[in-house]
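Take a look at this one; I'll ask things after.
All protein chains but one are shown in place.
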Amino acid sequence: MADITCPVCGEINSADQEFCQYCQSRLQPLTGPLKGADAPITPGQFPTKKVTADLEPILPQWLRDARDKARKNAEEQAEQESKPEPETGASAPDLLAGLQSQKAEDEEETPDWLANITGSKSKSKKTETGSTEVHWVELGKPNEFMQEGEEPSISATQEPTESAGEESLPPWLAGTEPAEGGADELTAWLREAESPRAEPPAQEPSPRTESDSGSSDAFPRSSEELPDWLKNLQEEKPVSSEVPQMESPLPEEKSDSDWLKEIQNQQAESGLESAEKEEPFSTELPAWLKDQAAPSDSSLGGVPDWLQAPSSPAFISEEPEQKAEQENIPDWLKAAAPESSVFSEEPAAPIPSETPDWLASLQKDAEAQAFEPEKPEEGEPPPAFVEDALSDLNAEALFTEMPDWLSNAGTAEPPSTPSGVPSSPPAPSSEALTPGELPSWVQAMRPIETSQAEAPLSTSGDQTLETRGPLAGLQGVLPAIPGIGPSSKPKAYSIKLQATEEQQAHSALLEQVLAAETAPEPITSFSPLATQRGLRWLLAFLLLVIVSGVLFLRTHVFSLPVGETDEIRNARLITENIPQNTPVLVVVDYEPALTGEMEAIAAPLLDHLIILRHPVLVFISTSPTGGLLAERLLSGPLQDRGYQRGTQYLNLGFLPGGLTGVRSFAQDPVAAAPLNIDRAPAWIGTPLESLTSFSQFSAMIMITDNAESARTWIEQTNSSRGAMPVLVASSAQAAPMIEPYYNSGQVSGVVSGLYGGAIFEQNNSGRPGFARTYWDTFSLGMILAIVLIIAG
Amino acid sequence: MRYFIAAIAVASGLLVLVGYFLPALANVEMILLNWAMILAGAAMFLGIFNLISVHSEKIRHREKGNLYSALLLIALLGTFFLGFILGPDNISMRILLNGIILPAEAMLMGLLAVTLLYAAIRLLRRRVNIMSVIFLISALLILIGTVTLPLGNMPIFGALRSWMTNVLAVGGARGILMGVVLGTLTTGLRVLFGMDRPYGGK
Partner (left out) sequence: MTELVIIGLVAILLLVLTLWKRRSPQQFRSIPALASLIRAIGLSVEDGSRLHISVGHGSLITPRSGSGLAGLAMLRHLAERTSSSDRPPVATTGDPALSLLAQDTLQAGYSAAGAEELFVPTTGRLTGMSPFGFAAGAMPVIRDERVSANVLMGYFGPESALLTDAAEQENVITIGASDNLVAQSILFAGSQDALIGEELYASSAYLGAGAAHTASLTVQDILRWLIMVTLLLSAVAKFMGLI
């Protein structure tokens, strides 16, 4: 079975494994190749339309449950619905539609407090069967999400909010959902609050469903768990007060107040059973609410203006035909008839004032108690709103924008007698605000000056008092960051690199190393010295004048060198012991430029040899001018010896081939050099006609100005030379290089430089005399050079 | 083609090298060496032809020193034809040698005295280091040891000169020559094995 290589860790696993045994990453892909219906959409291609009903199996469980409930609610609502509900006509997005979508779920979870209000039984909490996924709040109408031509095949789309938010409805709102799904009920009644309505929003009793039980978790079932302000409201609420349940989002054709109507219906159905139950709301208003309820110019006796029923018809006035209904509605809820909605952009249509009972009850209580600004009791949270902080104008603005249930919660008077409530037209939602100023209703909400000064901080549980912002004074405000408290300015972190001294030192060292790599190496350039032509001319003049003058004068001031060296002595002895009338090879390998020096060196040696041994000289050269120089030597310094070509000497001329030619000549002289300098046969008819090998020469004398030539002749003739002595007359510059050959015995004698020539000449009776002639000039020139070098 | 040329060069060099040590290939070595001498002579003509072409180009383009180029060509051709016709031992050739070639070269040699003296004087200005100082000191000692004074020789300087020449100079020269020999050996082997091909033009 083929192994599979893990794409994460690279380990090899068996093919049947789904997860890697080393890193536990998935080996088998979850999805197959995309093809057919699963093929990805190419650009330009419209997505294939799907029948949404076919997608039901792939929907999550919670969504399916919501859809089922929505279908049921729709059926029930269709039966119970008697009045065509006006369309909300709200073209604006219903931001709280999602809340209503949870109606179906929360219908089963009616909180106890709500049940007590409405008189319906609180249902047991339904175990959640759906997933715990987040329920998204859907905005807009269902048909907005449909594609062209697509019919809303899924019932959930008709009631998207209902089905989607079935399980995720906030607890505080879950119990107040209407039984049936529909449009956004919260925003609906908030929207109603915006519009100048003469009647309280219509309230339709919504059947209590099992959703109440779900919301009971968030709301205390018993009075001890309810907030105090709610308890106070509940106590003063008559039995007949009914807690209307907030309707679930109704379809478009239903009005925003349907939920209230439903609540009323439920109350009628449940009867007085719920009335016997304790009101979840405390009849005793919280301190912050009490303070707010104490109006300075309100006839409600201390009810905050924002809680008082607005003077708008929406809040205050009730249609006569709805009075009967309103009497059944809790006072607190009646007062909660929204005059305006903070979410609506346009003034909503006048909504019949339908104050929820719970809110109406709150209003009655507020009237009865004649709220006065008083210090809150110990343990009670300070009122969030202070009436003194509000002005008439601000109060009016507050009432125009605040939800009804908040604005009328503190009023003691029923919405019908909002005598103390400043009648102010609902402020348009588009109230212009001066820059830098908080809206009036926001300002009214801030009980900063009074509540904070009068009321101590709450110590109940973990509820903290908000001290700043528009929610200042409120208690139990969720912090920005749970558990941490009020947000503060984020800590400023320095962007400067925090490095220790050691790290900085290391980084500096690294920078130096890197800089040294790229730093160009300075090249020591020479400073060109300006040529001094004057010095050249001076030197030339001095040398020319002095040397030529002494030469011309033929002075003998300087003494010749004395002391015969070993090399010169050996050379002299060898020349004295060469057999007479024997051939002697003379190699002339010097340049014409050194003729003066070389003739002064070679002339005494050859003169000494000729006088004593009368040899047959054979001249040869590896230089093209060697032959001519040999002729010059015999016709110059050795002129007195009268040697004749052909009988006493042979001039073989130029030997080509350099080293190879020398070797050839050493192997076979006659064959290597058959012709003489006159291009005539050299060996025939001469005393050397019988010479056949190189070893027949009695001696070899090299007259050379460079060591390479001497080395060539010495090395190449070594094998053919035998016992033939080798004498070298060399220039002073080549003497050091020839010295090793003398030391090794390959050379028998060396006469080097004018110094050696002068010594040898002294032993030759001063003949020919070239050394003596040149010696004074030579010495004077040397002294001049020493002086100039030292002086320069 | 260049590989063929390289092959010929490598084979010839190996044969001459091995033939120098092995008597069996001595004849082959001699033949190749003879051919080398012939080619060297032929190369001399090519070199002379190159020299003529360079100076002719200089004359044709009237560059600086074209007059001297013309004199050179005249002297070259005249000497060539005189020697070719009359022979190298002719009196005219000796006159050329003794009257022109030898004095000219001797003159250039005499310039060396001025040049070297000038260079020795400015040596320390051009390059100031320990080697330059040692160089000058050695030169002065040799000069002092060589020259004789009117009043008489200075044996100590003579002995010093002899010792410096036979010991210091010879020792240093041997070391330098040894390095030169090693360099010549490796250079020759590079050419022998075709790693260096100064021929072929590519």
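Which chain is which? They are A and B, in the order written, and residues in each are numbered from 1.
Throughout what follows, a residue touches a chain if its C-beta (ideal position, glycine included) is under 8 Å from a C-beta of that chain, and two chains touch if they have at least 3 such contacts.
As the structure is a prediction and not an experimental result, all values here were calculated from the model.
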Sole residue of A:262, A:591 or A:761 that reaches the chain not shown, by the stated touch rule
A:591
Of the residues A:658, A:740 or A:792, which one touches the chain left out of the display?
A:658
Option from A:17, A:695 or A:733 whose C-beta touches the chain left out:
A:733
In the whole complex, not just what's shown, which of B:11, B:26, B:48 or B:95 touches the removed chain?
B:48
Residues on chain B facing the left-out chain by the touch rule are 17-18, 21-22, 36-37, 39-40, 43-48, 50-51, 53-54, 57, 63-65, 68, 104-105, 108-109, 111-112, 115-116, 118-120, 123, 126-127, 131, 135, 173, 175-180, 182-193, 195-196, 198-202
Considering the whole complex rather than only what is displayed, give the residues of chain A touching the chain that is not shown.
523-526, 528-529, 531, 533, 591-593, 624-625, 657-660, 706, 708, 711-712, 733, 736-737
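Heads up, the rule we're going with is that only the chains that are shown with their structure count from here on.
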Between chain A and chain B, tell me the centre distance in angstrom, where each centre is the average of that chain's C-alpha atoms.
67
So, in the complex, the side of chain A touching chain B is made of residues 526, 529, 532, 535-536, 539-540, 543, 557-563, 565, 591-596, 625, 627-628, 631-632, 651, 653, 656-658, 660-661, 663-664, 677-679, 735-737, 739-740, 753, 755, 775, 778-779, 781-783, 785-786, 788-790, 792
Per the touch rule above, chain B residues touching chain A in the complex are 30, 33, 36-37, 40-41, 87-89, 93-94, 97-98, 101-102, 105-106, 108-109, 113-114, 117-118, 120-122, 125-126, 136, 139-140, 143-144, 146-150, 152-153, 155, 158, 162, 165-166, 169-170, 173-174, 177
